[in-house]
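In what follows, a structure is listed as structure tokens, so that the remarks can point back to it.
Apart from one protein chain that is not included, each protein chain of the complex appears where it belongs.
Moving on, here comes chain A:
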Amino acid sequence: MTVETPKPVEQLERVVIRFAGDSGDGMQLTGDRFTQETAVFGNDLSTLPSFPAEIRAPAGTIPGVSSFQLHFASRDILTPGDHPHVLVAMNPAALRANVADLRPGATIIVDTHDFTARNLAKAGYDANPLDDGSLDDFTVHAIDLTGIAVAATSEFGLSRKDAARSKNMLALGLLSWMYGRPVEGTLSHLASKFAGRPSVRDANIAALRAGWNFGETTEAFAVRYEVEPAAAAPGRYRNVTGNTALSYGILAAGDRSGLPVFLGAYPITPASDVLHELSRHKGLGVTTFQAEDEIAGIGAALGAAYAGVLGVTITSGPGIALKSEAIGLAVMLELPLVVVDVQRGGPSTGLPTKTEQADLLQAMYGRNGEAPLPIVAPRSPGDCFDAALEAARIAITYRTPVMLLSDGYLANGSEPWRIPEIAALPRIEPAFATGPNRRVVEKDGSLSDVFWPYLRDESTLARPWAPPGVAGLEHRIGGIEKAGHAENGTGDISYDPANHDRMVRLRQAKVDAVAESVAGVEVDDPSGRARLLMVGWGSTYGPIGAGVRRVRDLGHDVAQVHLRHLNPFPTNLGEVLRRYDKVLVPEMNLGQLSLLLRAKYLVDAQPLTSVRGMPFGAEEMERLILDALADLGERPHRSTTLAHVRRLDLQEAGK
């Protein structure tokens, strides 16, 4: 397939496409392939898969709709986009569930095959929306995609049902033609995915080609669109999801520390993909243990850490609650452990496939007793790599469990990622104990060299890591309070009140000391005149950044800070917060970070909260920032805002 075509080509700066269909229609695969094609083409991109928690909700119903949204552009972008310019709807339910997100002027491509009276009723339509004028604001292409797919694959001897399943590839072919996407990667993907089923492979490839050719030949599509590649820093790139990047970060931490990786985990959405990914890399010395429950997952990881390897456990939502006691033990034992929480909607089972940031306070405080631990969070899918590496660095250096707070949006979303050179990454030094570390006076007055498992490093306050196998370092550790300080580092059980007070403060001081190894927060305040500061953490980076850009484009000053380290906070954070007249904290919870900031710094940090299971939209963020600026007396106000938004939309829709 070549890009040669006689049809006119229009240039666009950015496009948002949403593929929507029934759970069984292959929309995630379609979106993923279009994303890969777009990544290879060189656009910047951001994705938002959305699927039901049920594997197959009743076919044709609204709860069964699965979608994949992709935003790609010739410049760098930060979010998956607020309003699709193109909606591909494979059935009535997919249309009904998604049409409200479209702005007038958007394009809808509908597979008419399932627009039967029965399916319309299942989706809750009284009348066929394709005939009743309700879609008049949009450019609608009503096409029997299934029919074309069946016809295009007739020579391969598939059942009608199997032939119809290739309709998603037909849609992909059509969209690939419309936006000039290279399909070679998809062809080889299909060839390997269906290597064992040649007729299915050939049918899918034929459907893909038929979709492309349909776009090229039919008069319904008068123009093609072109989105130029985005400028990017030199380097080699690929597209990654957050869970993949996080897995690679763990592998890299194993490589840079020289430690084998041991993952103990129990399957849970949306963290399971990390278990799957790491299980593929046993060849790199990775052991993955699918435990009987969440508790055994972290228990085995902690046991492995005691034995001297890089212990990792992953979970989500309710899983972190189950692991709490073992995390407390890890705090007490002072052993390195990386605890990954891919946050999802809560409480309880909550919204397993949707995103949220509501586990921050649980990560901070969700254990009995004073049990502090460092917390880090990635800001984008690709950043999950760096965040995992940083979590492991802190865990190994400070002999402590570290919580890595990803979320469902980061986990399943994807973006282009500059591939790091692993060998150039900093080393992490396990610095195992090798011999006695203390000279003591015995009862008979003689001197002897002994090993104190809780004799701390003076700067990091970390204790020695002494895995079994070294003679002379035999020691016992446990969850009971112990003597573990400079005067008595034996780790022996101690119920002494003063010792307990000292140990509680020492464990806190050790976690606080992590800040010494972390750079101060960077403030993005280009003019230096901003009075409003936006503070975020985790996956809100994209929406906050997009909102800040939009507001700056309107001529306003607004500053942005995004936190990688949630505990301890960077040392300059308080000073930065106090510099601004107004501090806003957008969060997908009811104000957990803002609570911590207010408590620690006595600043009037105000939460902007949203708990819809979806990330903030860029437009929504823009409006929130403009409202805040208006409160500070900055103009223009909302009326101008809405006009501006409308103008942007028209530009984006290519009108």
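Quick note on the criterion: contacts are C-beta pairs under 8 Å (C-beta built on N, C-alpha and C of every residue); 3 or more make two chains touch, one makes a residue touch a chain; residues count from 1.
Following the convention adopted for this analysis, contacts and distances are computed from a predicted model.
Trainee: One chain of this complex is missing from the view, so tell me which of "Cytochrome d ubiquinol oxidase subunit II", "2-oxoglutarate ferredoxin oxidoreductase subunit beta", "Spermidine/putrescine ABC transporter permease" or "Septum site-determining protein MinD" is its UniProt name.
Mentor: Missing chain, UniProt protein name: "2-oxoglutarate ferredoxin oxidoreductase subunit beta".
Trainee: Using the definition of touch stated at the top, determine which of A:56, A:75, A:160 or A:282 touches the missing chain.
Mentor: From the options A:56, A:75, A:160 or A:282, the contact with the absent chain belongs to A:282.
Trainee: In the full complex, which of A:162, A:325 or A:457 touches the chain missing from this view?
Mentor: A:325
Trainee: Which candidate, A:149, A:190, A:227 or A:301, sits in contact with the chain we can't see?
Mentor: Considering the complete complex, A:301 is the one touching the chain left out.
Trainee: Looking beyond the chains shown, say which of A:8, A:445 or A:469 touches the absent one.
Mentor: A:469
Trainee: So which bits of chain A touch the chain we can't see?
Mentor: On the chain A side, contact with the omitted chain comes from 36, 39-40, 42, 185, 188-189, 232-239, 248, 251-252, 255, 260, 262, 264, 281-287, 289, 291-293, 295-297, 299-309, 311, 325-326, 328-329, 333, 419-423, 467-480, 492-493.
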